[in-house]
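Moving on to chain A:
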Amino acid sequence: MIASKSLIKRNRGALAWFFQRITAIYLFVFLIGHFVMMHFAGSGEVTYETVAPRLSSPLWKAGDLLFLIFALYHGINGLWQVLEDYVRNRGLRLFLFAVLLTLAVILFTVGVVTIFSVKS
Partner candidate 1 sequence: MQIEKYYHKSDALVVGTGLAGLRAALALADAGIDTITISKVYPTRSHSVSAQGGIAAAIGHASDDSTELHMWDTVKGSDYLGDQDAIEMFVNEAIKTVYEMEHMGVVFSRMPDGRIAQRRFGGHSRPRAVYAADYTGHVLLHTLFEQCIKKKVRFFNEFFVLKLILREDGVVSGVVAWDIRNGGLHIFNAKATLFATGGFGRAFKITSNSFTNTGDGLSLVLREGLPIEDLEFVQFHPTGLYRLGILVSEAARGEGGYLINGKGERFMKRYAPEKMELAPRDVVARAEQTEINEGRGIDGKDYIYLDLRHLGAEKIKERLPQIRELAMNFLGVDPIKEPIPIQPTAHYQMGGIPTTKRGEVLGDGKSQVVPGFYAAGEAACVSIHGANRLGTNSQQEAITMGRITGLAMAEFVKKADLMPVPDKAVEEAEAHVRRYLEGKGSVRPFELRERLHEIMTNKVGIFRNERDLTEAVRQVRELEAEIPNIHVEDKGVRFNLDLQEALETENLLVFSEVIAAGALNRRESRGAHYRVDYPKRDDENWLKHTLAWKTPEGVKFDYKPVVITKYQPQERKY
Partner candidate 2 sequence: MKRKFRIFRYQPDKDKKPYYKEYEIEIEDGWTVLDALNHIHWYVDGTLAYRRACRSEICGSCAMRINGKNRLACKTQIKTLGSGTIKIEPLPGLPIIKDMVVDMDPFFRNLEKVKPYFIKYSPLPEEEQLQTPEERDLINEAAMCILCGACTTSCPSFWANPDYLGPAALLKAYRFIFDSRDEGGKERLEIINDRNGLWRCHAIFNCTEACPKNINITHYIKKLQNLAVNNQF
């Protein structure tokens, strides 16, 4: 039995596991917020005039950027775990991981450009 906190060596697997859960919580809260915002709060009108100012506020941009990073991490890490469970060939695994990483970089770039290009 481990009674009191006894520090053990950190492990990347643990970090990934932990971060997957942290990101999941953020995604959940963010999406609830999104849902509420879109369907219940405000006028319900989705027009450039109502959305653009919101998206251009720095606070909003920060939240969106965090969402981008967390969603990408969550998705890519999840896919990677699945690949590790079902793809046994080492070479294929590496190739697929490279594909995932490339995809992540492209999506991240597109995301960043989108977030920061909105002006009111």
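Keep in mind that, in the parts below, a residue touches a chain if its C-beta (ideal position, glycine included) is under 8 Å from a C-beta of that chain, and two chains touch if they have at least 3 such contacts; residues count from 1.
The set was built so that all candidates are chains of the complex that A comes from, given by their letters.
Please read these numbers as outputs of a predicted model, since none were measured by experiment.
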Chain A in this complex - touching candidate among 1 or 2: 2
Residues of chain A defined as touching candidate 2 within the complex: 1-2, 5-14, 16-18, 81-82, 84-88
